[in-house]
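Following this message is one structure expressed as structure tokens.
Every protein chain of the complex appears in place save one, which is left out.
Naming follows writing order (A, B and C), and every chain is counted from residue 1.
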Amino acid sequence: MAVDVFAPVLANTRLSPDYNVLALAAPQIAALARPGQFVMLKTSSGLDPLLRRPFSVFEHLRDADGALQGISILNKRVGVGTAQLYEARPGDRISVLGPLGRPFVPVHPPAAAWMVAGGVGLAPFATLAESLADRATPMTLFYGGRSASDLYYESFFARLGAELVLTTEDGTRGESGRVTQPLERALSTCPAGQPLAIYACGPTPMMRAVAALGERYEREVFVSLEPTMGCGMGGCYSCVVRVRSGTGSHFVRSCLDGPVFDATTVVWDALQAGH
Amino acid sequence: MAVDVFAPVLANTRLSPDYNVLALAAPQIAALARPGQFVMLKTSSGLDPLLRRPFSVFEHLRDADGALQGISILNKRVGVGTAQLYEARPGDRISVLGPLGRPFVPVHPPAAAWMVAGGVGLAPFATLAESLADRATPMTLFYGGRSASDLYYESFFARLGAELVLTTEDGTRGESGRVTQPLERALSTCPAGQPLAIYACGPTPMMRAVAALGERYEREVFVSLEPTMGCGMGGCYSCVVRVRSGTGSHFVRSCLDGPVFDATTVVWDALQAGH
Amino acid sequence: MADLAVRIGSLRLTNPILAASGCFGYGVEYADSLDLATLGGVVVKGLFLREREGHPPPRIVETPAGMLNAIGLQGIGVHRFVAEKLPELRRLGATVFVNICGSTLDEYCEVARVLSDAAGVAALELNISCPNIKEGGIQFGCSLTGTYEVVSAVRKVTSLPIIPKLTPNVTDVASFARAAEDAGADAVSLVNTFLAMAIDVETRMPKLSNVMGGLSGPAIRPIAVRMVWECRQAVKLPILGMGGICSVSDALEFIIAGATAVQVGTANFVKPFIWSELIDGLGSYLDRHGYPSVTDLIGQLQLPAREHA
Partner (left out) sequence: MADLAVRIGSLRLTNPILAASGCFGYGVEYADSLDLATLGGVVVKGLFLREREGHPPPRIVETPAGMLNAIGLQGIGVHRFVAEKLPELRRLGATVFVNICGSTLDEYCEVARVLSDAAGVAALELNISCPNIKEGGIQFGCSLTGTYEVVSAVRKVTSLPIIPKLTPNVTDVASFARAAEDAGADAVSLVNTFLAMAIDVETRMPKLSNVMGGLSGPAIRPIAVRMVWECRQAVKLPILGMGGICSVSDALEFIIAGATAVQVGTANFVKPFIWSELIDGLGSYLDRHGYPSVTDLIGQLQLPAREHA
């Protein structure tokens, strides 16, 4: 059940020239949202742009007494809508539709959970980490960015007991290179007897690489894909992802059957270019 | 010569739920603008709305040392663009094109100047009053509004030495009724020997009534008309007003040949409905 | 409170606000957010006889005040629709319009037959105007004889109200409304999308995998309103008007121009809860302006004394 909340902006915290965290007073959605679900935001009140934009629910916001206040989103400025969210000011109102999509399924101990995030792909993992923590599931966050200034919220995950493995392409923080390097090392050394679920979100090439590692090491991988979405409700059939079905394959709507997919079912070659 | 200045908003002073004064850092335009001229404002950075909106230059803004800082506009919220200007915040940037149009021609003593303003029609008279004051031309402001809360800036005009005659339709301030009532009384008692120029801006019916009084009492009336304008530069031919020419009449562009017109030349029946 | 009911041929709608085809899935997707019975009708996604895969992504791209789509009529086919979706739609009390497609006259007729035999279909909207697929519909929709043939062929095989959906990509849309009327249609729907394209100038590739797509949304509204008005003057048939409706006043423009009912497509993507706003707003407009029934407003455009058109 999705609701549409015309939510006041509680705060806009700029993390960098292109990243910000936007706090939205939508407690109804916070109450319903599960890890990995997303919302569709109307970034402007007018017609420019016309369509909503999809964003993962980042944090559940609570007041001093722990009552749900709303949600936040981790926004990366890439175009007109995300630029509007970057410029949003407290008091502005933004229409928030959600929660939408299939959530992550958090594993329980003794299984371990590995989260693999690239850039803004960190967004769906804050809520996942919380529910993993509730289950006392041992967790690791493999988190890669271009450089040190692109890595955020490590302490948030550390507080929840996540082990952090950081990489930057320019080596300014953590290991130098791609996040899949330490992931592969970890996989190669992880005892076969240790049950494990891998959750990945980030640039498509990264998720594809993680999926490949999952197959090689015979580990379950769940990816959160980011196709362009027109409606988020199953109405437009714009968001399709090709998935294997029996012998063949067919298009499914990622706003309903995703955005989280079992990586082995995704036909990667058929994914929308650029994402 | 018109310039286009991407001007920071210096201040937005709300006078009422639908009137505000917007201060814009466009010194280049302030330096060029003459009484009764207008600017075309792009009220949003995007495409909604697409076209600019015309506004009279209200005040010349000066800093402590008297250096020109920019202009202000007196804005009345009637639709999407004026609503955006009502919501504008200091630091926002608004594209200001101008100055445009034919200015008022201020008369010199011994001639007296009577300004007749209805509602937001006050806007072009602040700068006119200043240049009349420079010429020590005796001036009267006939200023009408719906009610007391719709009358602004009286002290501004008083400081410049203008005699104020106020009317409100609900009688909450000044004389009860239309501004044309005191105007007609003044005309009927004004000695024929006293040279006089009447300047009017406001709702079309009001300007038309003033024009009629001007004819009856054989006084020059200059009106500042407000047709819809697409470009303000003479490019689109949208802003036409029908004026008498010799025996016949024809359409002229009010952005070039106006917005100020000798009232006797205007074919009032041909004016765009509603304005 | 004014009467919002309208008639499309033999069919009575409780109100004239419908969800447009392809913008509301099969309707069931919205069932737990909305009460589908409150809509005047639900026009489901275009259906062929068989399942269709549709075009690869990207299938949509946003444009100024609009969007292009080239979904390619991905669909489950009429048989699975009847088996899997229709019963649910009936249970939900939806007034179901089915948008049908075909590559041949026979396919249109076969799809129409299947749906006529099934319980719970209120009307058939003949999609002869989808710009996004070579083989389907549009070759009928861009020719007067083709339009006449499809409508009269389907007329023979069904007693359901049939509503050809006209393409705006023609010189004289009114002539197509006339052809539909002559062939025995119960109403006409217009407009479908405008054939259009967008190019990524960095890659110099089309932004849609299908190269071209259909333009919808507020951008096209003034053209759509004009076409509805032209058709209103050309035919007696009820018109289902659409194209960029996002608000009550947008819907009113179509009704005043001559539409008996309106459909909302793209705006549903932005405001999935727009329906009550439109239905209530229409009622209060009618009350405010003293119209006992919405039917009194249809085609009430007042032409200025001095007319130039």
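By definition in this document, contacts are C-beta pairs under 8 Å (C-beta built on N, C-alpha and C of every residue); 3 or more make two chains touch, one makes a residue touch a chain.
Computed from a predicted structure; not experimentally measured.
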{"item": "Chains still shown that are in contact with the chain withheld from the display", "value": "A, B, C"}
{"item": "Residue of C:C101, C:I256, C:I274 or C:V294 touching the missing chain in the full complex", "value": "C:I256"}
{"item": "Residue in contact with the excluded chain [from C:S10, C:S284 or C:Q300]", "value": "C:Q300"}
{"item": "Contact with the hidden chain (one of C:A31, C:L92 or C:M197)", "value": "C:M197"}
{"item": "Contacts of subunit C with the absent chain, listed as residue ranges", "value": "55-56, 63-66, 68, 70, 72, 133-134, 142, 169-171, 194-199, 201, 203-206, 209-212, 215, 217-223, 225-226, 229, 244, 249, 252-253, 256-257, 285, 300-304, 306-309"}
{"item": "Residues belonging to subunit A that touch the chain removed from view", "value": "47-48"}
{"item": "Positions on subunit B contacted by the hidden chain, ascending", "value": "1-2, 4, 42, 47-52, 97, 227-228, 230-231, 233-242, 250-251, 256, 270-273"}
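Simple rule for what comes next: only the chains that are shown with their structure count from here on.
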{"item": "Geometric centre: closest chain by C-alpha means", "value": "C"}
{"item": "Distance from the mean Cα position of subunit B to that of subunit A, given in whole angstrom", "value": "54"}
{"item": "Interchain centroid distance [CA atoms averaged], subunit A/subunit C, Å", "value": "36"}
{"item": "Approximate Å spacing (C-alpha centroids) for the pair subunit B, subunit C", "value": "48"}
{"item": "Numbers and ranges of subunit B residues touching at least 2 other chains", "value": "47-48"}
{"item": "Residues within subunit C bordering two or more other chains", "value": "64-65"}
